[in-house]
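Only one structure is covered here, and it is reproduced in the block below.
Below, a portion of the complex is reproduced, with chain positions unchanged.
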């Protein structure tokens, strides 16, 4: 559809020996709740993982922890070989797309993307890259509109185009299919697929396993604070 | 440095667009001047020294409170949008975020100060009496003072943002730390208005500059701990 | 809980030294100007000293917490902050009682008095912040930061009399420039003993409060874990 050369390549060392994501017996307590109770996981670089689980199971929390936004109460983890506590190195390799998009309501679509790009010390023609990303998600006509005035689905598309544009080695995506129309859902599959094709590791928290499967075939289920292979839990 | 710069640019852009920081800061500064002006009564029968003292006291109280209110918005803005966590997840040192926010806060604040100082001096009868005032020196004092306020309040704003009632909490926490700046600026302004440049003024301004630099360095170093998840 | 070999002896030593200080204070000659009122000094000044010490402690323990992330330091920082507030209050109340006969009013707008009252605000704010954060890790981290910045304020309070002359005594013991003492030598000795006694008192109270806080925390954690029915020894005590 678009010229793949326009998309910035995933910025990470070509040859990776260690797993992209690794958690060892991670416990996490928030307030008076223990959300994670001994989570273990390994994901190879280039893996695509779907994170399933009931409402309130802790999927979002786990993603925030992987992005170094929360510290494990016990246990440890590594992202691209860096300890989770070394937040500075982890942040160099990861992008988290939150449920609500995490956009600035008073910046326009264009400005929101350009800001994200510049914060990643993007060199090159930012304006052109941004225009390409907006076109890709069908927001070119709203490029100059403030995020405050976007519809729910348009906000999701904007957040998605940001993830695609940044193309970090590890991309964590929280409920990408919610609020989108059918075309939007197909777009998510396409763009996330491109990220993986570029060598990126993908973790997708979603309630639509059939849709997520296309880009993140390995399914894990979070239940009771523990992470299990989805197949296993179905049998259990 | 790129990070700091990008954050500042973004904040200035938002500030220019919504103007709400400017409005609330200006409102607050105006309110303080007005109430103090009314409360401290007419300025009849005051010597120049007394007028200079009252005027600079009122101006700097107003600016300090306005800084607290303005800086409060710096992080509240991010928080409202749910964008604060996103901001902390960008690459680069967290200290740079502080510097960026500081620059962003400084913009509107300097604008407000540029109005408040002459207005306050006029209102309290310390200007407009036919004498020439040392405006460049006053501007320098204002700059140093406002930077000091912004540095302190921006730092505390990052702490109070995730707490409830941050609007009132922020000034309360930050103000005592700002007291040295208030003292120094009031002294320097009063001396400048009453008698022009003098060695006393030099001392106060040196102190202010040192305090500003010290606060900024300390805040930049501690900021990552204040933010951390 | 391991055997505590320090607290009790420390308490006894504190008590003894305090008694000595009281004895010396009561037997001291009366001042030419102030009569027996001068004895207020032996409470007022050490109390002020203790509060400075406590504020320094809050900053130091906060810094140690940020470096080592051991909850132990956080508890000490909190204990120190509370002591600081209590003894600042003691300084102010004692000072006010002293001020009525000597200056004729309980309160005057003197720089030292105001800055002392403001330091109450600084550490009141420290404790206020603590009470507003529920998550213990975050509370420890944020309050450590606030405590460290707050320490900046202590030298300013000390210097306030210099910068903004008022009715209050300037520092009798000048630290800047030549160290000099500007009163009768007997008073110096008594004051030193009293100050030493209060220093010991600080460490004793710090320790007691720290132990209390540790017990409280342990109990809360136990309750919480029972609530949740969690079998995870060490989850709560992960970082001491």
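We call the chains A, B and C, going by the order they appear; numbering starts again at 1 in every chain.
Quick note on the criterion: a contact is a pair of C-beta atoms (placed from the backbone, for glycine too) under 8 Å apart; a residue touches a chain by one contact, two chains touch by 3 or more.
Owing to the predicted nature of the structure, the values given are computational and were not obtained by experimental measurement.
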item	value
Per-label copy numbers for the whole complex, where each distinct chain appears once	A x2, B x2, C x1
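Quick note on the criterion: only the chains that are shown with their structure count from here on.
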item	value
Selected pair, greater C-beta contact count between A-B and A-C	A-B
Farthest-lying chain, centroid of Cα atoms versus that of chain C	A
Centre-most chain [mean C-alpha coordinates]	B
Centroid distance [mean C-alpha coordinates] between chain C and chain B, Å	31
Centre distance in Å when chain A and chain C are each reduced to the mean of their C-alpha atoms	49
Approximate Å spacing (C-alpha centroids) for the pair chain A, chain B	39
Per-residue multi-chain contacts in chain A, two or more chains	71
Contacts with 2+ other chains: residues of chain C	none
Chain A residues within the chain C interface of the complex	27, 29-34, 37-38, 71, 73-74
Contact set on chain C toward chain A in their complex	134-135, 137, 224, 227-228, 230, 232, 234-236, 238
Complex contacts: residues of chain C adjacent to chain B	66, 115, 118-119, 121-122, 125, 128-129, 132-133, 138, 141-142, 144-146, 148-150, 152-153, 156, 163-164
